[in-house]
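I'd like to ask you about the structure that follows.
Yeah, one chain of the complex is gone here, protein chain that is, but the others are all in their spots.
Letters are used for the chains, namely A and B, taken in the order the chains are written, and counting of residues starts over at 1 for each.
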Amino acid sequence: MSNLVYNEMLKIVRKKRLWVIVAIVAVLVALFTYAQYKRVQEMQERLGTTDWRTQLQQQIIDAQNRLNSSSISDEWRKYLQIRLKQQQYYLEHDINPSAPGAPTFMRMFIENAIDLFLPLLVMVVAADLVSSEASGGTIKLLLTRPVKRGAVLLSKYIALLLSISFILLTVAFLSYFISGAVFGYEGWRLPLLTGFVAQGEELNTANVHMLPQWKYVLIELGLAWFVCIVVGTLTFMLSVLVRSTAAVMGIMLAALISGAILSNMVSSWHSAKYLFMVNLRLTDYISGTAPPIEGMTLGFSMTVLAVWGLAALAISFIVFTKRDIY
Amino acid sequence: MTKQATLIVENLRKTIRRKEIIKGISFELKEGEVFGFLGPNGAGKTTTIRMLVGLIKPTAGRISICGYDLERQFTEAIRHIGCIVENPELYPYLSGWENLEHFARMVRDIPKERIVEVVELVGLQNRIHDRVSTYSLGMRQRLGIAQALLGKPKVLILDEPTNGLDPVGIREMRGFIRFLAETEGLSVLVSSHLLSEIQLMCDRVAIMAKGTLLRVDTVEHLLKEQARVAWKVEPLEMAKAILAAETSIFRIDGDTLITPYEPKKLSVWNKKLVEAGVAVHEIQPKLPTLEDLFIELTGGETIE
């Protein structure tokens, strides 16, 4: 098996997929670092202070003012309300949720990338893992070796898991080192709060507890990894089912983007919570942002994602081992 | 001398969407022979070959390779097969060497020396470390064969091995295939829709059409039966009646009747025709070719 996995890793590496991903991440992180830097500067200019409490207070006031204008959607209102209460909680406990520093940037980057950017990177690797062998015809050589089909597919899946781990490491590494050049590399032991539960427009703080940032970041990376694996598995399944890599990409992209759109407007369509794409923002449960549909929790979302992932994996293996190759 | 059968196919069938594509075929491959698989496009050659290498599961029937059942003992059975199905598609972004290493890693116990060996066998030493995307079709074909030979197979299955090769390449390939069979003792199954090719390199031929095997025999046998005589006669109908009484008439080509070639009876038949007042313009023995046999067997002229 290790030989097979090595083969698959060789192919992924030699297709230069991983380098493309490293380059994309580097460019994007640099871009976001600059944007964040500009934002911090603008904030300081506007408020004339570097005191985070004043800044946070101002954000609260801004949110309150927005809440009081009538032309605001219910979803947005709820979101603002929850965030506002959370910000107030942070203020009251004298904890700065956005103290500048590379770890903070990392955390925010992961939170923003988890539902679209990271899955996209995973797709770059996963989409053609099987379909390229089918469209290139090499599948015929691959399956006429004295190796069971299941083992061939398993080696590909393991290679996918490894690639996902590698991609996430790249993201963590680059976001830390690139942003650190601007914001400094400190802040691993900064305390953060987790355990907020959004209930309607209220924020339940009964389970709130403190986490050092390093732990917080590690938790978020673990969740991001989980999400990436589920998305990767689904892409993998499509890659088995569909010969054309472009079609795999198209279907997955449509699903992910529709998920991002749906999350903003499904609060009244309750059964939508069983769709995998509205459950991708797992880090929101850690930071305490209101879920898109009421009643969704971390456990629920993880279960939904796990079920989708396992189903996709089962379908992949059944189809791949049974299918006739023409 | 009895040579062992390396590949046995028994009553192989494949039904796809309720349509029977392969309608029960059986044949055997013996050690050291080149077996031709001949048939027009769509006859079911490729489907059969894919079943032989495990890419397609047969609906019914049995394939056994060196005594191992392909379905139940897949890894043991497939270990003895080397194949190229259709085009030799390899990973273009890897070098020839890396491709071979890649496939070698999928089989247990293939030392580096074996890779060197097959590379020399197919004569790719000079370009083996270049990327496959820079190879010509002939080189890819050779790399494909190198890949097929890696695991020291007993049976080599080549689907249209001369497809896309230039005449020199085709001749080289032919020589190479004969070499493998004669010197290395491999059973080689070669499919082709080119009769001339099969005729030149195969010991035995199976003729396939519409999912059935029409004939399986040695090339000599097939050709022997194949000798024909063309009679250019007038009037045609009368001649036909006379000859039909004596022998069988295969077909009528315009004003020409085709009958089997039986040298000793030719003069007798001719006499009868002349006596009956038929004008015999021409009696021409036809050179035996597989093409004629093939056209006859596959019903090239009759419309079903």
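For the reader, a short list of remarks on this structure follows.
Convention: a contact is a pair of C-beta atoms (placed from the backbone, for glycine too) under 8 Å apart; a residue touches a chain by one contact, two chains touch by 3 or more.
Heads up, the rule we're going with is that contacts and distances are computed from a predicted model.
Going by its UniProt record, the hidden chain of the complex is named "SGNH hydrolase-type esterase domain-containing protein" among "SGNH hydrolase-type esterase domain-containing protein", "Alkaline phosphatase D family protein", "Hydrogenase maturation protease" or "NADH-quinone oxidoreductase subunit J".
Shown chains touched by the hidden chain across the complete assembly: A.
Only one of A:Ile286, A:Val304 or A:Ile325 touches the absent chain when the whole complex is considered: A:Ile286. When the missing chain is restored to the complex, the residue among A:Met43, A:Val208, A:Leu253 or A:Ile315 that touches it is A:Val208. In the complete complex, the hidden chain is touched by one of A:Leu162, A:Val182 or A:Ala247, namely A:Leu162.
Summarising the interface, subunit A meets the missing chain with residues 5-6, 9-10, 13, 18, 47-49, 53-54, 56-58, 61, 64-65, 68-69, 88, 91-95, 161-163, 165-166, 168-169, 191, 193-195, 205-211, 215, 218-226, 285-286, 298-299.
In this text, only the chains that are shown with their structure count from here on.
Note on chain placement: the centre of subunit A and the centre of subunit B lie 55 Å apart, centres being C-alpha means. For subunit B in complex with subunit A, the residues that touch the partner chain are 16, 50, 53-57, 74-76, 78-79, 81, 83, 85-87, 89-94, 98, 102-103, 105-108, 147, 151.
Those residues of subunit A whose C-beta lies close enough to touch subunit B in the complex are 3-4, 6-7, 10-11, 14-15, 136-138, 140-148, 322, 324-326.
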